[in-house]
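This is the structure I have questions about; it appears just below.
With one protein chain removed, the remaining protein chains of the complex are shown where they sit.
After this line comes chain A, so read on.
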Amino acid sequence: MSGILVVSEHRQGELTPSSLEVIAAARQLKAEKEQPLMVAVLANNPDDYASQVNREGVDEIIKISTPEEEFQVDAYEAAINSLINERAPSIVMVPHSVDAWGYAPVVAERGKYGFASDVFGLRYEGDDLVATRAAYAEKIHMELEFPGKETVLLTVRGNVFKPVEGEGSAKVTDFDFSDASPHTQHLEYIEPESGGDVDISQAEFMLSIGRGIDEEENVEQFQELADIMGFTLGCSRPIADNGWLPKFRQVGQSGKTVASCNVYIALGISGSVQHMAGMKHVPNIIAINKDPEASIFSIARYGVVGDLFEVAEELRNHFE
């Protein structure tokens, strides 16, 4: 068993950025222990994506033509399982994407490969692979090992590894698999609703509220606070799921990335990975939380441990 196989992903005609991050993670392992790095591309017409994953350090690009252009779970599983059987890589790495949540555990279970999801750290201890992921809502890190496993499948956390750059000179090959009969059928994509005037991805100053605000009646006071401060109001997912604020104000993986934000004040937000996916790049994060162990403090520039209502009340006095 040797070699690292990366499965790249794409959606609506675009290679996903996390694909290039996973190649970067794979290159890091390759630097620790020299081994061939293969990148698989699955699409009805894989050619375009194949050239996009031809980056420095990639030795081989494996084109797999699937019946559908877009992701279809049964085809991905069948193709990846048979590719692993044929190439016998010691490590298989895929993005920790929603698509992968659907296929990766299935591939691992069928092949009885070692498996770890949402991995953000990787290293060898001697010959053994050690993968680090989070436990207990990000407050603790968990190191996993895979005794006796000749192949280990990992899903790699987004926004951790810097996407690979640089042209590669990989050889390109084709791989055929015997198609599985599909049990799901794509009908259509549904685009998220836009927020009219409010586009949090353009906002420079954001005040975001989370479950810590407790009740719907409390939303209004934070809208007022945001207004007098000249900030745009955002929120974590529970606030949008409860219907307390519209979805277009939600920051995070299934909401928006606050791409232009310079100052982000997080009130009563714990700092889940999915929330941080939309804001952890912001240079000035000010977190206000009553739990001193809240993981939001691990990415904040300034931290306030305290009751958000008290601090917000006082804050108001400085802007009125």
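Everything below uses one rule, namely that contacts are C-beta pairs under 8 Å (C-beta built on N, C-alpha and C of every residue); 3 or more make two chains touch, one makes a residue touch a chain; residues count from 1.
Here is the rule we go by: contacts and distances are computed from a predicted model.
Asks: Look at the options "FAD-dependent oxidoreductase", "Electron transfer flavoprotein subunit beta", "Acyl-CoA dehydrogenase family protein" or "Putative cell division protein ftsW" and return the one that UniProt uses as the protein name of the missing chain.
Replies: For the chain not displayed, UniProt's protein name is "Electron transfer flavoprotein subunit beta".
Asks: Determine which one of A:2, A:173 or A:262 touches the chain that has been left out.
Replies: Checking each option in A:2, A:173 or A:262, the one touching the absent chain turns out to be A:262.
Asks: Which residue, A:47, A:174 or A:314, contacts the hidden chain when the whole complex is considered?
Replies: Touches the omitted chain: A:314.
Asks: Which is it among A:184, A:202 or A:223 that touches the chain not included here?
Replies: If we include the chain that is not displayed, A:184 is the one touching it.
Asks: Identify the residues of chain A touching the omitted chain, counting contacts across the whole complex.
Replies: Interface residues of chain A facing the absent chain: 11, 73, 96-99, 101-106, 108-110, 112-118, 130-131, 134-137, 139-147, 149, 183-192, 204-205, 229-230, 237-238, 240-242, 247, 250, 253-257, 262-263, 265, 273, 284, 286-288, 291-293, 297-307, 310-315, 317-319.
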